[in-house]
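Following: one structure in structure tokens, then a few remarks.
One protein chain omitted, others in place.
Each chain gets a letter, A, B and C, in the order it is written, and its residues are counted from 1.
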Amino acid sequence: MMNVVVWNENRHEQTNPKVREVYPEGIHGAIAGFLEQEFDVKTATLDEPEHGLTDEVLQETDVLVWWGHKAHDEVKDEIVEKVHKRVLEGMGLVVLHSGHFSKIFKKLMGTTCDLKWREADEKERLWVVAPSHPITDGIGEYIELEKEEMYGEHFDIPAPDELIFTSWFEGGEVFRSGCTYQRGNGRIFYFRPGHETYPTYYHPDIQRVIENGVNWVKPVDRKRPVYGNAKPIETIQPK
Amino acid sequence: MMNVVVWNENRHEQTNPKVREVYPEGIHGAIAGFLEQEFDVKTATLDEPEHGLTDEVLQETDVLVWWGHKAHDEVKDEIVEKVHKRVLEGMGLVVLHSGHFSKIFKKLMGTTCDLKWREADEKERLWVVAPSHPITDGIGEYIELEKEEMYGEHFDIPAPDELIFTSWFEGGEVFRSGCTYQRGNGRIFYFRPGHETYPTYYHPDIQRVIENGVNWVKPVDRKRPVYGNAKPIETIQPK
Amino acid sequence: MMNVVVWNENRHEQTNPKVREVYPEGIHGAIAGFLEQEFDVKTATLDEPEHGLTDEVLQETDVLVWWGHKAHDEVKDEIVEKVHKRVLEGMGLVVLHSGHFSKIFKKLMGTTCDLKWREADEKERLWVVAPSHPITDGIGEYIELEKEEMYGEHFDIPAPDELIFTSWFEGGEVFRSGCTYQRGNGRIFYFRPGHETYPTYYHPDIQRVIENGVNWVKPVDRKRPVYGNAKPIETIQPK
Partner (left out) sequence: MMNVVVWNENRHEQTNPKVREVYPEGIHGAIAGFLEQEFDVKTATLDEPEHGLTDEVLQETDVLVWWGHKAHDEVKDEIVEKVHKRVLEGMGLVVLHSGHFSKIFKKLMGTTCDLKWREADEKERLWVVAPSHPITDGIGEYIELEKEEMYGEHFDIPAPDELIFTSWFEGGEVFRSGCTYQRGNGRIFYFRPGHETYPTYYHPDIQRVIENGVNWVKPVDRKRPVYGNAKPIETIQPK
């Protein structure tokens, strides 16, 4: 059974009663809640020692789910380095919503990961554009969310290896809202929805996509390739 | 359990004693032999009625594995159309070796799928270039085949959605020898090795890659999207 | 100076007074009109002998622009074959709007190229998602069209090599409306807008994108690669 760690900044929950009302167990608690049916799930949060991501935890983690927003800067660079190394070694990474601006996502992408945004209780409709992709398994033509924060293009990311969802927003924007990447031995899935004041993570289709995403990023059974100086396999002719 | 059909032209086996010696059960028999450990496998061949690919068979097939070479032209267009339709509906397709020139592969690719080739008992080394991909699960840095037919660039295919293996050939060429594509609701994996006079399909790593490939192309649980005239979901303002 | 041929079905213009009013010189005439400032432009239409695409014309054409809709089936298969061959040889192809269902585009894509559609005088906004791409040169963050036909996902195409524009539609859909592909030695640009009853091809930004697209698909100076049996470049050891 796969080991999944759901990491959450867990700050809005402490300071905003509205968020606490929507997610009384924290966003991490809500996500862990539905992932537990299929995976061995732990949670970790910013204010734990080493943000709950000790070497032991990281070593045993198959897939890390990441939600952060207002305290990206408080995540220590050394922890980011360790997570980065583990992703390249094969640990899967699912980055949710405002995690687009996390240090780890920006480091893996190499771009600013900036975007347009707006909080206006507006409708989002996520259209499936890759119907052959396992991340869309069990999902209809689109997922509709009555109220969400808007994220709009241009989203400053590398063109995704695979574009899975594209969002329509009531206010007139579009967004590449489901994107996969492969980096080193690791796999990454970015999924847009999940503003802290909306009950998005209770939506069955959103839960299904996250479950599918966790399965999609699961580590492949192989070591990192050998890098560095290499002896020839074939005879090289003197010239 | 997934239903896999291994389709083989099965002509070299009838006319070339060397091939019959290497593959006494036919190439389809050899491939079915190792896939049976994991999947529910049937075989089908060119000279059966409807090439063994009746509507019933196609409807029940999750993944079709295709080997053909000298008789591509004898595959009936109507069967090709049916296979094409089934791939777009979600049936997985694994195309092996000289299947690059099959009608179904050319139709799905939209290009000539031509290449350089040579039969000279030469060494092939397939390097993994996508170490995070499930198709490489359990495979080392490369697979070495002592004797194989050479296929060389330029390989006239669309740039693959994912490039998994690149081959080095003793005679001086390279080749994109493991390629994935997504078309409609279906997934396709092209894998180069497997000339009929060599025991390539008994190689454990080659078997592993084909097994991994069958798993990778497995159908997603979703209907074809709805196409055609569509009513608006939102109100359109008169202008 | 590049030789551009603008091909138009030119049927709506004969039967629908509204279309004739919007495009008195035909859609081909309107497109040729603005391309002439930069290229050597000819036009060709369905009802000309060989649809105006004789061997001589095709041989001299650097870039072919294609608009068709209601008479795709009347385009002769032999002409489609010739155009296909020329694209693989390097002739650029710009496919506009309802050309998504043309024989040549479907043959090059290998899929149905189907989509959702609706004629409801609705607003379209094409967002730039690839701001580094030459096809977006001189274009702002988006192009807004007050009234257009809707095309909605799922668009049954291979994932584009590059996704340039994504459309937002008033009625609630999104669409990958600017897509590039490379096939053989040739380059292809699909661009969505241009329903026959709207003055879309007079819009300066739409004209700019089509000009940029023609430049982007321009042929590279190289022969088709050599295919077929190949002598070894290096010595192959006896085994």
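Criterion: a residue touches a chain if its C-beta (ideal position, glycine included) is under 8 Å from a C-beta of that chain, and two chains touch if they have at least 3 such contacts.
The model shown is predicted, which means the values in this text are computed figures rather than measured ones.
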item: Selected from C:D40, C:E119 or C:D137 as touching the chain missing from the view; value: C:D137
item: Contact residue for the chain not shown (choose from A:G52, A:G68 or A:G184); value: A:G184
item: Contacting the left-out chain in the complete assembly, out of A:E38, A:D121 or A:D221; value: A:D121
item: Option from B:G33, B:G138, B:G172 or B:P199 whose C-beta touches the chain left out; value: B:G172
item: Residues belonging to subunit C that touch the chain removed from view; value: 90, 125, 128, 130-134, 136-141, 161-162, 170, 182-187, 220-222, 224-226, 233-234
item: Residues of subunit A in contact with the chain not shown; value: 88, 107-112, 114-118, 120-123, 146-147, 150, 152-154, 156, 158-159, 161, 170-173, 181-184, 225-234, 236-239
item: For subunit B, the residues touching the chain missing from this view; value: 125, 127-131, 141, 152-155, 159, 162-163, 166-169, 172-174, 176
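Please note the rule applied: only the chains that are shown with their structure count from here on.
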item: Distance between the centres, which are taken as Cα means, of subunit C and subunit A, whole angstrom; value: 36
item: For subunit C, residues contacting two or more additional chains; value: 152-154, 159, 172-173
